[in-house]
Structure formats: C-alpha cells, structure tokens
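Note that this complex is displayed minus one protein chain, with the remaining chains in position.
So that you can tell them apart, the chains are marked A and B in the order they are listed, and the count of residues begins at 1 in each.
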Amino acid sequence: MNVNKMFPERGPAFWWTGFTALIASGTIFILFVSLVVESVPVFKVQGVSFLWGTDWFAGESYGALPMIFGSLMVTGLAVILVLPFALGSAILTSEFLNGRYRLMVKAAMELLAGVPGIIYGLIGIALLTAAVRDVFGLIDGNTLFTAGLLLAVMILPTVMTLAEDALRAVPGEFRDTALSLGLTRMEMVLKVVVPQALPGLAGAVFLGLGRAMGETIAVMLVIGGIDRIPQPWFDLFAPGQSIPSKIGREAAESLGFDLQWSALIALGLVLFVMVMALTSAGNLLLRRAR
Amino acid sequence: MTRRLFKEQTILFALYGFTICGCLVLAVILATVFIKGSPAISGAFLFEESRNFGLEGGIFYQIVGTLILMAGAALVCLPVALGSVLFQTEFLHSPQIKKLFRLLIYSLNAVPTIIFGLIGYLFFGVFLEAGVSWVTGVLILAVMILPTLHVSIHEAVESIPKHYREAALALGLSPGQQMRAVILPQSLHGIVTGTLLGLARAAGETAAIMFTATAFSGVKLPQSWTEPVTTLQTHILVLAQEATNPLALTNAWGAGLVLLMIVFVLIAVTLWIRSGLQMEAQR
Partner (left out) sequence: MTENAIQLEQVRLSYSGKAVIETASCRIRKNAVTAVVGPSGSGKSTLLRTLCRMNDRLPGFQVEGSVIVLGRDIHDPTLNVYELRKRVGMVFQKPCVFPKSIVENVTFGLKFHASPNGKGFSERAEQSLRDVFLWDEVKDRLDDPANTLSQGQQQRLAMARTLAVDPEILLMDEPTSALDPKSSRAIEDLILSLKDRHTLVLVTHNVDQAERVAEDLICVDEKTICHKPCHPLPASVTLDPL
C-alpha cells in the first residue's frame, strides 16, 4: 500500500483527523481483544467447560450455561411478544396512515426509544413483578417471563421504527402494479409490500434481538438473579439469570484481577459474540433491503 | 367479494388493535412515571442533598452528577467524532475502506453497554489509574456515545451539496481550510443534533457507570480527578432495590421523572431541529 498515493495531502488536518479516526475504528478491536485476553485465566482453569458448566460458585467453579440459557430465553420471549405489535403498528403506520399522523407516530416512537433502561427497571420492580405474581398466581414475580415482557416493551419502538422504514423503502411502483391488477389495499400490503420488505423486516427484528440481549439494568431488577436453569427448562415462570444481569450484579464486588473477574469478562465475551452475530445479520439484511 | 372485503376489514381491525395496544402500553408507562413521580417533585427535592441513604432530602447532587457525566462525555466525544467523520469523508477515497469504517462504527453501536463498563474500567480505571471515578465514567460514556455522534455528523457532512465543496476547491483551499470554511458551518445542524442525541444516550445509561464511576451516598461534588460522583440513574437503581420501603419508592419515582424529562427534552429538541430542516428542504 502506497501511503503517498492514497493520501497525497498530509497537513495538520490530516494527522488530527487520522488520529481520531484511528480511535473511532480501533475501539471495537480493543474491546474484543481485551475481552479475549482478560478471559484467558478462567479458560485456563476451567477449559471450555466454562461454556457448558451449570454451577457458578465464586472461588470454586464457574459455569456459564445458566446465564447463556437465561439470555436466550428472555431475548427469544421478548421477540415473540413484540413481533405482532411492532409489525402490526409498522404496517398500519406506513400503509394506512396519512402523512401527518405518520410523522406523529414516528416522533413518538423516537421519543420512547430514548426512555432510559432504569425507568423500565423501576416500573418492573415496583409494578410489573407484583402484577405478574398476582395474574399467574406465583410466589415471586421475579421471573424469566417478567424480564422477557419488560424487554418486549423496551424494544417495541426500535423494532417498529426500523420495520416501518423497511416497508416505506418498497418502491411505489410495486404498490401501483398490485392495485392496478384489482387487489385490495390489504392484499397489496400482505402479498406484495410485506414480501418485498421481508429482508428489511427481518433485519429490524435482528437488531431488536441484539438490543434486547445486551440490556442490563431493567432485566437485572426483575429476572430473579438465580444462576440456575429452570426445571423443566421451559418453565418461564421460574427465576433465572441473563449474562448482562450477572455481570451487573457481580462486577462491583470483583473489580480486580482474580478469577471471578476473569469469569465475568469471559461472560462478556460470550455476550459480545452473540450480540455481534445478531447485529451483523440485522445490518446485512437491512443493507440488502435497500 | 363480500368475503374478500370482510377479510380486509378484519385484518385492518387487528392491525389497529395491535397498534393501539402497543401505544397504550407505552402511554401507561409514561403516565405512571408522571403520576408516581410528580408528588415527589418540589423545590426542596430538586435543590437539596439527599439524606438518610436517599430516603429523605432531595436529589441535587444526583442531578449535578448526571449532568457532569453527560456533558463531560459529549465534550470528550465531540472532537473525536468530528475528526473521524472528516477523515472518512475528506481523506478516505477507497469505497471499500469507507464501507469497512462504517461497519466498525455500526458494530461499536451494537456493543452492549455493560461491556463498555467492564473494559472501560480496565482501561481508564486500572491502566490510567483513575479508579472508580467521574473521569472513568466520562471516558466510558464518551466511547459509548461515539457512534451516535459519528452517524449524525456523517449524514450531515455527506448531504453538503457538491458545488459548495467545488467552490472551496476552486479557491485553492487546503483540506484544513475547507473544513473550517465550508464543511463545519454547513454540517452544524448534524453536529448539534448528534451531540443532543449523544447527551440523551449518556443521561439514560446506567449499566456502564454503576460500578465504574459512582458511589451511592455521602458524595457531593468531586474534588479531584479520582473521586466518584452520584447520579440520578444509580440513585434510582439503589432505591428501586428497596422497593418495599414506600419512602424509597417515592423518591425513586421522583428521580425517575427528572431523568425522563432531561432525556425527553434533549430528544424533542433534536426532533424539532430535524423537522425544521425538513420543511426548509421541501421549500
């Protein structure tokens, strides 16, 4: 690579912006490398069994499976719960509402997407856990289900906005053609617009999944905080633990260099890889849709 | 045919149902925060320090702490975001490298915030020896909001009409002069909206700062680089865990309402600036 040819003008502006660009683009690598390096100790002690061990006792053994399981459960549940609402409102907004109302809905969604996670956490702990406990007749309302439900509400604005964008991106010609063939408006939407927007819609859902999986604070307050896979495993009304909530609970007490810290970082690495996979898939689908 | 129209109406009805339910849930959430939070709000609540582990007194230093962290993060982040955007638009010419750069920024945007907390603590807290302090918090949040600022500024710079740049080039301006004379003034709205969104994002963040920058009680203004602050977010977090105590809960809702207002004002101003620009563009 010839630097002189690539960057013919190298004044002070070049060096300053180049330096900041290096920071901006290098951060993600630094994060990844640090996660790998810092999690080496726990993998040295435990081997890869760290990933499928089911027991986590600080100072004795570190098994990540209950947390991985909990993360997958709450994220999956959140997406199943959010899908009809996010897609339904996206279709209605993009295809059936006219300009003014559409912009109003979009602005409201953007506002709601900014509600801090701690607010959802507060609502969860003060109201939702009790509601879940009473409605389903449980002893304790801090369950995987509660966390999934709260996450669904949290990601609704994000998924809805992205899905609406994907629907709007379908060219008007397709709508014209479908209508000219005598399709009703709903037939046009369901048989032409939605299939055409499918990659974009899937992308929206994947990005929502990624966001849900990384959410810490709200989940931490309502999930129950027990590092155990429920018996039977599909019992959503049992307490559990997700990766971020585990890290959030224990990071403060183990800030340092012992094995527990390394184990938490290793959990972070697992989370990082899963979230990156989901988000990359989502971004890829969204880009293909355009 | 009537069957066809019936089906059409049924599905439309269902769409309305889902939309209204979704909006209702969100409306209930906002209403709850307002209803539960407003009784706590008073002059004393806003301007007094908290006493008795947050059960009594106000949230003055919590508000100040949140403002310090978000303002500091935006201040640190802005030059970096601006510089990296300018490098991308002014010096990078290969479309592949530009694409890669974009991909890296988007990936950074997706990183769970708790990971910023973990690794940020290692770098700023341990290697820079800032410990659990407001400086660590500012730096972590600055990295966290970098993609928000970058994307917003990048959009603004990309949308500068070509002839503006060509005019500057024709005058023989160097890249640095071009940036000052054309690009920065023309992309000011993107810089402002990006910064506001970044501030909102920093204000709403809890996970990345709760074990790296804050302490719960007995903290006022930081007197040195390595002292922690107390923030609205972490204040709510601690009070929420005492949810059985009605005093704690009332103050938590009050702090929640203040935090929500800070975030909403920032986002609303952003939306307002953006809609004003759209109207101008339509003219």
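Note that in this section contacts are C-beta pairs under 8 Å (C-beta built on N, C-alpha and C of every residue); 3 or more make two chains touch, one makes a residue touch a chain.
The structure presented is a predicted model; accordingly, all values stated were derived computationally and were not measured.
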| item | value |
| --- | --- |
| Among A:Leu127, A:Leu183, A:Ile226 or A:Ala281, the residue in touch with the chain that has been omitted | A:Leu183 |
| Touch list for chain A against the chain that is not drawn | 98-99, 171, 173-177, 179-184, 187, 192, 195-196 |
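Just so we're on the same page, only the chains that are shown with their structure count from here on.
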| item | value |
| --- | --- |
| Centre-of-Cα separation between chain B and chain A, whole angstrom | 17 |
| Of chain A, residues touching chain B in the complex | 6-7, 9, 11-14, 16-21, 23-25, 27-28, 30-31, 34-35, 38, 84-89, 91-93, 96, 103, 107-108, 110-112, 114-123, 125-127, 153, 156-157, 160, 184-187, 190, 207, 210-211, 213-217, 221, 244, 247-248, 251-252, 255, 264-265, 268, 271-272, 275-276, 279-280, 283 |
| Parts of chain B lying in touch with chain A, wherever the complex brings them together | 4-5, 7-8, 11-12, 14-19, 21-23, 25-26, 29-30, 32-33, 36, 79-84, 86-88, 90-91, 93-94, 101, 103-108, 110-119, 121-123, 125, 132, 143, 146, 150, 174-176, 179, 200-201, 203-207, 210-211, 233, 236-237, 240-241, 243, 249, 252-253, 256, 259-260, 263-264, 266-268, 271, 275 |
